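Here is the structure we will look at.
All protein chains of the complex are present and in place, except for one that has been dropped.
In this document, chain identifiers A and B correspond to the written order of the chains, with residue numbering beginning at 1 in each.
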Amino acid sequence: MDFILHILIMISIYSIFAMSLNLELGYTGLYNFGHIAFFGIGAYSSAILSKAGFGFFPPLIIGMGLSIIASFIIGIPALRLRGDYFGIATLGFGEIMRLFFLNEAWLTRGPMGIPGILPPSFFGIIINTLPRFLILNLIFMILIWLFLYILIKSPFGRVLKAIREDEAAALSLGKNVYLFRLKSLMIGSAIAAIAGSLWAHYISYISPNEFTLTETIIVLLMVVLGGEGTLSGPIIGALTIIGFQEILRFFNLPPSLSRYIYPLREMVFGLTLVLLMIYKPQGIVGRRKDA
Amino acid sequence: MTLFLQSLVNGIIAGSIYSLFAVGLTLIYGVFNFINFAHGELIMLGAYFFYLFINPPFSFIIPFALILSLFFTSIAGLMINRFVYQPLKNSSHLTLLISTLGLSIFLRNFAQFIWGAQIRDYHFELKRGFLIGGISITTIQIVIILTSIIIIFLLYFLFSHTIIGKSMRAMSDSQVLSRIVGLNVKKITIYVWITASSLAAIGGILLGADTNLQPGMGLINLIKAFAATLLGGVGNIWGALWGGFIIGVAENLGIWVISPGYKDGIAFAIILVMLLFRAKTIFLKS
Partner (left out) sequence: MLKIKSVSKSFEGIKAVNSLNMILEKKGIYGLIGPNGSGKTTLFNLISGFLPIDSGEIFYRGIPIHEKKPYQIYNMGLARTFQLTRIFPKMTVIENMMVPPKNQKGEKIFNLFLNKRKVIDQEINIRNKAMDLLNFVGLFPLRNELGKNLSYGQQKLLELARILMGEPEMILLDEPTAGVNPTMIRNLMEMIEKLSDIGKSFLIVEHNIDVVIELCRWVYVLDHGEKIAEGRPNEIKSNEKVIEAYLGV
């Protein structure tokens, strides 16, 4: 039972992370390959500030704020670039952020990471059991889903869609494409920070190794697999990937074999991504681009 | 002053390896117009194949192991062409980029699956060093410099004086025109991948000899290769050579200015600066 709860909690956290990338990638067409950086900012903010006694919500808010500022700083220059170059620029930013987490040991304890992150506690409630964690995460997940739903169905979402369909036409009709993209990036980064914060509190130990390009690619896989540009896609993607990942863990293999499982799993992810691109880029839920 | 020279020499040595990586990457980029994110893995595979062949049960002599490594890495490159690039060559840049990202993860973990995550070594005696005029340099490092000089000459000869080389340059200008003029695009495609893969493999082996091997060694070097490519101009082979050296030197001199922990970040910073400085705008006018 605990194991099932654990899987559901992981799915909920990654759903939030995937939804944030989906806003940027699926709805705004921004290939943010450094997205893990914002997850990391959220995680580290919560880890550092909650251990310093600031509770749960203030570090979360601060983490979101820092993420927004970071996305603003990289977004302003990077959004002038063509799609794939934007991907590379953000990838570079993601890696620089990881180096920051690794090197600024006075703040982040560098490669040793930050252990002993306490469970969230607020208004006298302590989230120290699995069911409580799940409920907390589900509440966040649903609120974020609703937020994105409203956003997408609104005039703001309409402009995003127009930009995605024909950027030049949107420009010619008075829409400041650059600004919309920047806003989307900033919102996406804030939501990623939320996911990072929840994750840090759940895992209770974070280190710079967890914020690499590989993680971004896994979330990218979730978004693409589920169907980019759809509202339920990221959740389905997270469910599938995390489900697969955790079920593998379930088979408690002898240590001699277990060293093979991790690379094999990652190979499956990599291969899936390639096959998806070739055969079904619209993912599970999405419609074909020309349908 | 000696310290400065030492850094400079270290930079040139690192740079020569990066140049090899960069030329291969820019060749693919120039001819096929996509960034092969899995190029780092070709580097890594080259190093690992060599490791495989010089150790038991094969224990081949170095030249033979070298040739075999180049051969198998080229096969890997051709498979990338056949199974990833060809099916997707008419897709958007993003689709290709994402596929190569997935491929990179696949190959990296394939190596880890076979060889494990631990750091491996060629165990060459050649790591012995000597002092020349106060600068310390190892035999391997001298080999590296000599190898890259030889390769630069070979490349020059290839691209300027052979039909194959000139055909590759033509294709990098325009595939359509090349086809019209009667060039066998399929054949040249194969040569391009073999060349790029071989360069990656040689670089990987040299890198492995100078440092060590681990499955993730491809990614960080891809970044440096990409930075060099941008510096030299996409598709520009000579530019990539220069770019490689500049990155190597910049890294080794840069750590005097910023914390050594950010050394790998220098290449990233250069990428960011180059991209933004040349700011190709996203939208292409109607």
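Rule of thumb we're sticking to: a contact is a pair of C-beta atoms (placed from the backbone, for glycine too) under 8 Å apart; a residue touches a chain by one contact, two chains touch by 3 or more.
Small disclaimer: the values here were computed from a predicted structure and weren't measured.
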>> Among A:I69, A:A105 or A:A169, exactly one should touch the missing chain; which is it?
In response: A:A169
> Per the definition of touch given earlier, which of A:I61, A:L151 or A:I203 contacts the omitted chain?
Replying inline: A:L151
> In the full complex, which residues of chain A touch the absent chain?
Replying inline: 150-151, 154-156, 158-159, 161-162, 165-166, 168-177, 180, 183, 187
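Criterion: only the chains that are shown with their structure count from here on.
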> Between chain A and chain B, what is the gap in Å from one C-alpha centre to the other?
Replying inline: 31
>> Which residues of chain A touch chain B once you look at their complex with the stated criterion?
In response: 31, 33, 77-89, 92-93, 95-96, 99, 102-103, 167-168, 171, 177, 213-214, 217, 220-221, 224, 259-260, 262-264, 266-267, 269-274, 276-278, 281
> For the complex, which residues does chain B have touching chain A?
Replying inline: 35, 84, 87-88, 91-99, 101-110, 112-113, 116-117, 215, 219, 223, 226, 259, 261-262, 264-265, 268-269, 271-272, 275-276, 279-283, 285-286
